[in-house]
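Note that one protein chain of the assembly has been removed; the remaining protein chains are unaltered in position.
Let's turn to subunit A:
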Amino acid sequence: MTDYARYTTGDPLADTKAPDGPIEQRWDTRRFTAKLVNPANRRKHTVIVVGTGLAGGSAGATLAEQGYHVVQFCYQDSPRRAHSIAAQGGINAAKNYRNDGDSIHRLFYDTVKGGDFRSRESNVHRLAQISVEIIDQCVAQGVPFAREYGGLLDTRSFGGVQVSRTFYARGQTGQQLLLGAYQALSRQIAAGNVELHARTEMLDLLVIDGRARGIVARDLVTGEISAYVADAVVLASGGYGNVFYLSTNAMNSNATAIWRAHRRGAHFANPCFTQIHPTCIPRTGDHQSKLTLMSESLRNDGRIWVPKAKGDTRPAAGIPEEERDYYLERVYPAFGNLVPRDIASRAAKNVCDEGRGVGPGGQGVYLDFADAIARLGRKAVEAKYGNLFEMYERITAEDPYEVPMRIYPAVHYTMGGLWVDYDLQTTIPGLFAIGEANFSDHGANRLGASALMQGLADGYFVLPATVNDYLARHPGNDTPGPEHPAVAAVLAEAKERLHRLVGVGGDRSADSFHREIGELMWEFCGMARNEEGLRKALDRIPQIREEFWRRIKVPGTEGEFNQSLERANRVVDYLELAELMCLDALHRAESCGGHFREESQTPDGEAARRDDDFSYAAAWEFTGTGSAPVLHREDLAFAYVHPTQRSYA
């Protein structure tokens, strides 16, 4: 066993910010008890926001509207390109416009249950309450949601729920919501309330006298590294799915901001909770750089199958009906092809592991529309899924009207993230984490169309109220100057690290290490995990890290535009984060949501939760690279939704 795995247990962690009392009243109570900053004093406060996706964009715009001086960062050339833009399906809201029995309480219930009882009830209930305001706000901004002929908003159904509460803008809901937030942010930039630093990446966090007081960031065009001081720092830098190298995340989405904050004292919660989406286009070869999601909605009409025989390489059309195994319909007759994401993903992995996968490398299963086309006609199928079929054909050069699609699961979202309290504040005072960067609302599994809801709830409505409270309690004019020794020290450390990367002069690219760690994580910390594999990974990761610092090759210098350096710097953090993910997965000897431990399953092979031992959020404290972290447990109490074991058979 590596030393790293010998973690110790520290004091339990408690969320002290959520008020007591009936859950419906907690957010109102908290907003009332929160202190306010006089409007005239707000412009004296600087708030840094890192990231411009749904959470960061909406937070920056709203804080600036309130009168704060916002300094905002994104690594992209424009805030409009943040990866929220790629979200397809929709956004949930408990409007109950369909009169189909929806309510705030039902959205709350569905989300807690969907998260497999590993989220905090107070936070989730607030999310459900705010969901209705989000739709109002976005419509007023001019977000072109789909509408009915009467001019009212259309909704559709999504996985795991029995009501129609998902608002959408064709298959580009994320894009349209993000442009709404981007435009609101643009208005504040023009008004001089937001100072935007595009193509600028956070390298480290400034913590002075126990409070977050700013960041160190690198101008990606000039290479200049500077310190930016502030009175509060908000991380909205997204998830860490790219630790797997191949994922549906954007190529440059990265974990550096949250990992650097973790190294400075912010606890990292539930890092092993990752979501593997079942319907992605399979990889075609070693050159593969990313994976593309195909909307979950396809499973409404597509039938998933593989050949019954191992190693059957005949084309799909050559395999007779009786030699096909529609395994989801066979194993889960009640839900069939519409089982939840985690179940569908694991089942696909199992049949491929048995040697029955299809396509190059045997890493794929068929999603077949032949029956739907025969039943509904090609036209009807085209009307429903035309754009998706076109996208599939563009990427694979196969016509899904003629041959079945091939799909395979891929890393899509990370439920874990920085631990935050009800105020979305991390364990470092003055450091807040919002959107996918925090761990708060989705437990061990996120429901479809809930990521957009959470990002906007955090950014537009929750954070502005709670940052207010924090700044009201820290009113002093004690903002440290750039000459402060702590600022200079962190700045020097960041420069030293990049200088070291450039100086190794080895023979391997950052990408090659990224692929290596990604493959290791996919194999041992992916869809199914077990103790032996996780221990293997924990042994291997320090070796890769050691090799990295010996063999990394970064052409060019740190004082210029240098994409190789950007990548290498992100890989440094993946090589540490991966270790924590494996340790978290190893310590959580239960299965829940997206975390499947092979040792903890029901006789039918389904995930078996162990509530008596693991009904808590695991928040890890950093103690040094490769050094065993400290576990702080936040016990989860369920007063409103009683935990039950899920069954889909």
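Keep this in mind: contacts are C-beta pairs under 8 Å (C-beta built on N, C-alpha and C of every residue); 3 or more make two chains touch, one makes a residue touch a chain; residues count from 1.
Just so we're on the same page, contacts and distances are computed from a predicted model.
Not shown: a single chain whose UniProt protein name, out of "Alpha-D-ribose 1-methylphosphonate 5-phosphate C-P lyase", "Amino acid ABC transporter membrane protein (PAAT family)", "Succinate dehydrogenase subunit B" or "Maltose/maltodextrin transport system permease protein", is "Succinate dehydrogenase subunit B". Residue A:Ala146 is the one among A:Ala5, A:Ala146 or A:Ala472 that touches the chain not shown. The chain not shown here is touched by just one of A:Thr33, A:Ser289, A:Ser627 or A:Gln645, and that residue is A:Ser289. Among A:Thr2, A:Ser103, A:Asn252 or A:Asn530, the one in contact with the hidden chain is A:Asn252. Residue A:Arg80 is the one among A:Arg30, A:His45, A:Arg80 or A:His277 that touches the chain not shown. Residues of subunit A in touch with the missing chain: 58, 61-62, 65, 76-81, 83, 85-86, 95, 97, 133, 135-137, 139-142, 144-153, 169-170, 172, 175-176, 179, 182-184, 186-187, 189-190, 198, 221, 250-253, 284-285, 287-290, 292-293, 391, 394-397, 460-461, 464, 507-509, 511-512, 553, 555-556, 560-561, 563-564.
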